[in-house]
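Here is the structure we will look at, set down as structure tokens.
Only a single protein chain was left out; the remaining protein chains are all shown in position.
Letters A and B name the chains as they come in the text, with residue numbers starting at 1 for each one.
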Amino acid sequence: MKKKIVSTLLVAAMVAGTLTGCGSKNNSETGNTATGDAKDGATETAVASDGDEGKVINIYSWNDEFRTRVEAVYPEVEETSKDGTVTTLKDGTEIHWIVNPNQDGVYQQKLDEALLQQADAPADEKIDIFLSETDYVNKYTDADADVAIPLTDLGIDPDTDLANQYSFTKVVASDANGVQRGSTWQCCPGVLAYRRDIAREVFGTDDPAAIGEKTKDWDAMKTTAEELKAKGYYTFSSYADTFRLYGNSIANSWVQPGETTVTVDPKIMDWVDDSKEWLDAGYLDKTVKGQFNDDWNKAMGSSSKVFSFLLPAWGIDFVLKPNWDGADGEWAVTTPPQEYNWGGSYVHACTGTDNPEHVKEIILAVTADEDNLLKISKDYSDFTNTQSGMQQAATDASFASEFLGGQNPFEYFAPVAEGIQMAPLSAYDQGCVELIQNAFSDYFQGDVDYDKAKENFEIAIKERYPEITEVKWPE
Amino acid sequence: MKTKRKGVSYAKWGYIFIIPFFLIFFIFSMIPMVDTVRYSFFEYYRSGIKEIGPNFIGIENYKSLLDSDMIKYAGNTLIMWIIGFVPQIVIALLLASWFADVRLKIRGERFFKAVIYLPNLIMASAFAMLFFTMFSTNGPVNSILMSLGWIKSPIDFMGSVLGTRSLVGFMNFLMWFGNTTIMLMAAIMGISTDIFEASDLDGCNSIQRFFYITLPMIRPILAYTLITSIIGGLQMFDVPQILTNGKGNPDRTSMTLIMFLNSHLKSKNYGMAGALSVFLFIISGILCFVAYRITNDSDPDGSKAAAKRKKKEERKRRK
Partner (left out) sequence: MISKKPKRIQNIFVYAVLIVLSFMCLFFFYILIINATRSHADLQKGFSALPGTHFLENLKNVANDGTFPMFRGILNSLIVSGCSAALCTYFSALTAYGLYAYEFKLKKAAFTFIMAILVMPTQVTAMGFLRLITKMGLYDSLLPLIIPSIASPAVFYFMYSYLQSSLPLSLVEAARIDGSGEFRTFNQIVMPIMKPAIAVQAIFTFVGSWNNYFVPALVIQSKNKMTVPILIATLRGADYLTFDMGKVYMMIFVAIIPIVIVYLFLSKYIIAGVTLGGVKE
């Protein structure tokens, strides 16, 4: 009896031993085959589009924003489950929403894993649509990576079907050869949102046109900042608030295609110098460090001393509004000191999708149809990607916002959108933007000197992107 | 049958009983370990969604690690561990001896024990998140301190090196002192009451009793506490990671070794992560060897423990 147990255990041990032996041997090959297969998947697409559509559409995103837009304008939508994970279409097809948060790169990690498995995944588990943000859209539109299907392959002609979109959004969603591989329903021109009560106290008026004169460029802004300071108010909450304005006007991308050098644009160093000056002058609230944290949220509350925030349309609706604890009508928007774009969610058809027809329909419905886009603007205060529609909205009083005291924000968004010069992008933008702000925040706080902050940025960026070999600073 | 038993060797049972442990260990730790070490000699990372490598590059990864600030992060880890561990062990010893002291008869002992262990229950990530909001410059702690009039302007806890490190240390202290107390108390209560009675007869006061009897008697558990705490300290991750959002601010002074490892794992840099893992393994090996020696050298072969056991058996027989 006892002998039997021993021998069984031994056999088990041996079997396990051999099994695991094999396991470790094969390990090294996994990565290679996965990437190899992903490429094969590209050829499959064409085949799949001839055949029947799959039963499940898998959509990867980082929040429910896209879902609500699809529900609002895609006519095939039947209903969505209570927990928001499954949307059923009228033909019985199910949309499965796979949501992972954006921050800390979690979304991209999960998406990347799934993309590597895409070729081997069963049809109903393949990704059909995924979303990306301006900060890392380049990573996914890359022609070599080939994970986002060119729109023309789907049967969408960007020149005619998307003619009314703001042209910079089309450039952003294109690969290095100019092939458009994604499309967006939103456009994110930023404005300056300010507290009416503080404006009345300090400047004697809360009229957006009058305040706009005081904030139209950086020189005027500085004079305004001094006035605000005299009354005990901060102009902006944190140095991170102004970053987008400088970061959007860089002349060259952070990393040139094919290079492994990060080139820091002089504009970025201007941001460093100006931020330090503003912080030391007391124009910014020293206690707020960065964005999307509790201090920043509180700075939007009624007890805060912060006069204004630089936000795009989504920022006003999703950040400012939930954080404001006073009555409606206490905020207004006006011209920012510089045109800028912040954010933007791009919709991509994923290579290997088994539902190309549905995907095409969804992309067209959500990002190309002017009526749909205007509906989204009205329902969700998004600034949408339709030039003629937005010009119309700018003069249409029905787009006025109660939160902004009856002001029509589109009047201010539209000119900014026209003037946006999109900075050249690279696949490294998210890391560069995040890490440079972090490295210099120590410098602003006075914890490290200028050179040490530079050094810390170099360390962090090389850690994030192992292929980066050098960081070039402007003279 | 029964008469034969005496000659039976039970050795095989020893093997049978320890096989599951070793089997699982080899599968789930040894193989991954070998794999990790192997890749430490390769250039192997992911760039965007493309995989680079694996290409054999010898000890390049180790070299570039030594050039990096790894030593600084080791120092950070050590400092934050000490800030947390010193008060932890002192308080735990104090509490354990009080709880174990029958003459003190602490009222609500059960309540206190349950309470001090409570922080250990909350997950480190959640705890760190809670601390992050509470100690933020506009958070509850600052507003309470200000309304009490103790401070004039809010303290920027996480803006200073000392502040951040102290917060991490404080959190580690709070999370672990209850745990340690329970451990030590179990050990102290394991000491035969005869010995305490004898010491009373000899006129020992409580301080003498603590240093000459309690401390030496609970040495094995103290060693255990020290060793597990060192391992825990070396693995310090969740708390500073969440508190500083993975950045180790300010000036990377609260960056721990595992956070450093994590940032390589996150960028899918398997080669560097492998090399760093090997370093970590070596460091933890050395630390533990030292700790093990310090706490065990007075009883290297276990003879004292054996003698104690013998005495105990004798006592039992006498009864």
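Basically, a contact is a pair of C-beta atoms (placed from the backbone, for glycine too) under 8 Å apart; a residue touches a chain by one contact, two chains touch by 3 or more.
Just so we're clear, the structure is a prediction, and the values are computed from it rather than from any experiment.
Of the candidate positions B:47, B:137 or B:277, contact with the hidden chain is made by B:277. Here one chain is not drawn; of A:255, A:306 or A:319, the residue touching it is A:319. Within the entire complex, the positions of subunit A that touch the omitted partner chain are 19-20, 23-24, 26-27, 30, 62-65, 81-85, 98-104, 106, 110, 113, 292, 294, 297-298, 300-303, 314-315, 318-319, 322-325.
In the full complex, the hidden chain is touched by subunit B at residues 2, 5, 10-18, 20-22, 24-25, 27-29, 31-36, 39, 91, 94-95, 98, 104, 106, 110, 112-127, 129-131, 133-134, 138-140, 143-144, 174, 177-179, 182-183, 185-186, 189-193, 220-221, 224, 227-228, 230-231, 234-235, 237-238, 242, 258, 261-262, 265, 270, 273-274, 277, 280-281, 284-285, 287-288, 292, 305, 308-309, 312-313, 316.
We take it that only the chains that are shown with their structure count from here on.
Averaged C-alpha coordinates put the centre of subunit A at 40 Å from the centre of subunit B.
The part of subunit B that touches subunit A in the complex is made up of residues 12, 16, 19, 23, 26-27, 31, 34-35, 45-52, 54, 68-69, 132-133, 136-139, 154, 156, 158-161, 245-247, 249-252, 260, 263-264, 266-267, 269, 271-272. Residues of subunit A that touch subunit B in their complex: 2, 5-6, 9, 12-13, 16-17, 20, 23-24, 27-28, 31-32, 34-35, 104-105, 109, 112, 115-116, 139-140, 142, 144-145, 147, 286-289, 293-295, 298-299, 427, 438, 441-442, 445, 447-448, 452, 456, 459-460, 463-467.
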